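Supplied in structure tokens, the structure appears directly below.
Missing here: one protein chain of the complex. Every other protein chain is in place.
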Amino acid sequence: MSALKLAVTMLDVTTLEGADSVGKVRQMCQKAMRPLPGDPSVGPAAAVCVYPRMVKTAAKAVEGSKVKVAAVATQFPSGQMRLKERLAEVRYAVGEGADEIDMVISRGQFLQGEYRAIYDEVAACKECCGEARLKVILETGELTTYDNVRYASDMAMSAGADFIKTSTGKVPIAATLPVTLVMLQAIEDFYERTGRMVGMKPAGGISNAKLALQYLVMVREVLGPKWLDNDWFRFGASSLTNDLLMQIRKQETGRYQSGDYFSQD
Amino acid sequence: MSHLGIPKTYKLFIGGKFPRTESGRILEVRGPTGEFLANASRASRKDFRNAVVAARKASGGWAKSTAYLKGQILYRIAEILDGRSDQFVNELVGQGLPETKARTDVSEAVDLLVHYAGWSDKYQALFSTVNPVASPHFNFSTPEPVGVVGIIAPRRGSLPELVSAIAPALVGGNAVVALAGESALTAISFAEVLATSDVPGGIVNILTGHRDELVPEFAKHMDVNAVLLCSDDADERKIAELEAVENLKRMSLQPDRSLSPSPYHILDFQEIKTTWHPVGV
Partner (left out) sequence: MSANDFLLGGFAPAPESTDHFEIKKSYDLFIGGKWVKAAKRFETTNPATGEVLSEVALAGKKEVNQAVKAARKAYGEVWSKLSGAERGKYLFRIARLLQERAREFAVVESMDGGKPIRESRDVDVPLAAAHFFYHAGWADKLAYAFPGAGVSPIGVVGQVIPWNFPLLMAAWKIAPALACGNTVVLKPAETTPLTALKLAELFEDAGLPAGVVNIITGAGETGKALVEHPYVDKVAFTGSTAVGKEIRRSVAGTGKKFTLELGGKAANIVFEDAAVNEAVEGIVNGIFFNQGHVCCAGSRLFVQESIADTVIKKLKKRMESLVVGNPLDKNTDVGAINSVEQLERIKELVKAGKEEGACIWQPSGGLPRKGNWFKPTLFTECAQSHRIVQEEIFGPVLVIQTFRNPQEALTKANNTPYGLSGGVWTDKGSKIFKMTAGLNAGVVWANTFNKFDPTSPFGGYKESGIGREGGLHGLSAYCNLSH
């Protein structure tokens, strides 16, 4: 039960659709602040995650709560643009009130072997973030091999990432337990070498509570309890929220739950 | 009050589903005294084309699945067929076959499936080698399925004849498009067994139709890797061999009767891949 409630506080409740509107974002922010109406012991979520244009709306909606505002930026999800414009996006989002920036690395350049460019773009984004924390999306589904994921993780952390994140959620292959393990090992080795903690965010493909708990066990066994805190671990998920809530209710009442009893925002 | 029967519609088996032939044509099946039994589908070249698409789609997953899983699935087909023997016997008797022959046919087919299920994780040991090359390399040769195999079952199309033609290519990891013999109803009932035996959709596709129309199509298709033709007809064989040349199909020509159970029938639809790697520090 404590793991289930912990998982809720680690959610980055996300909407990244072309059709996102002010109304949609406001409702989602309500859900993030009060996931289970009438039960203040559950939640709030760690953050809401939106496109740059929606940051101001989100910031206003969660004002006064502990929920942070994360913005995707740097030409999410493809990253296929000149660095100059991508950095401008970061500055814009931070200016609109983002507490966190989820950037994408240039997978095309990585696969071309231009590794220095990856290091430089992460470092440049970190600078533009100012006070905001930087999550670096590796898009592991496009890097495809574990060796590539490890290399990209190491580079992102050396360049100043506060979090490394698996996926944009926009390609078929997203977070998996093995890929996450590789990234956790990278974080552990980096911490041993430098003393600096970096956070982990698996995103996409974590659709049920049971799987989420398996991720938490893995974090606990590889990195330890220090990382079991929403400053250092997040789930990038949308449908996970309600499954966590349903499992919490089930633990309390002994009954399997129905979607009818939980808000669909 | 007697029960008014519900006659079954016999359609084709493609991609794990039972579609009618796109051509709308039928094969009329009559009993020994001329009474109407059923209309089976008379497959067209477009149905065959669709079946090849389904087979190709499914072939990658089947080839990659473990030998253990393939054996389990073939054994499951045997289990389900054995459990349904009465259905098959009745269907065959209804078409004029003596009951003892019908029973032997079904148990032969079941035994063939069990036999080939047992080969799934053993033929590799027989047909692979580690080759003692003269240079410091680790060198090994292993069989791999060719991909999509077209099968023209023996003309009469009894259950053991059909199974003996399909099972070797199947257990070897290939996806199969089979033209059943004249016993169309038995073939489609067998397809029902396949559909309920955990066989992934598209791995086995069964068509009923006319040989002279479809054999050339099987032999011509550029996305079929190999063909098994059970035929004693010299002309039919020649046509098939000539059409197969264009994409260098592997051809296995067999007599027009049940294939004897043998791992060499599995080998007929395998490619041999040899890998080298240096040995050293």
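Read from first to last, the chains carry the letters A and B; within each, the first residue is number 1.
One rule holds for everything that comes next: contacts are C-beta pairs under 8 Å (C-beta built on N, C-alpha and C of every residue); 3 or more make two chains touch, one makes a residue touch a chain.
Please read these numbers as outputs of a predicted model, since none were measured by experiment.
Undergrad: Touching the hidden chain in the complete assembly: which of B:25, B:115 or B:237 does that?
TA: Answering carefully, the residue with contact to the hidden chain is B:115.
Undergrad: What chain B residues would touch the chain not displayed?
TA: Interface residues of chain B facing the absent chain: 67-68, 71-72, 75, 111, 114-115, 117-122, 124-126, 138, 263, 277-281.
Undergrad: What residue numbers in chain A mark contact with the hidden partner chain?
TA: So the residues of chain A touching the missing chain come out as 1-3, 5-6, 185, 216-217, 220-221, 225, 228.
Following the convention adopted for this analysis, only the chains that are shown with their structure count from here on.
Undergrad: What whole-Å value do you get for the distance between chain A and chain B if each is reduced to the mean of its CA atoms?
TA: Result: the chain centres lie 49 Å from each other.
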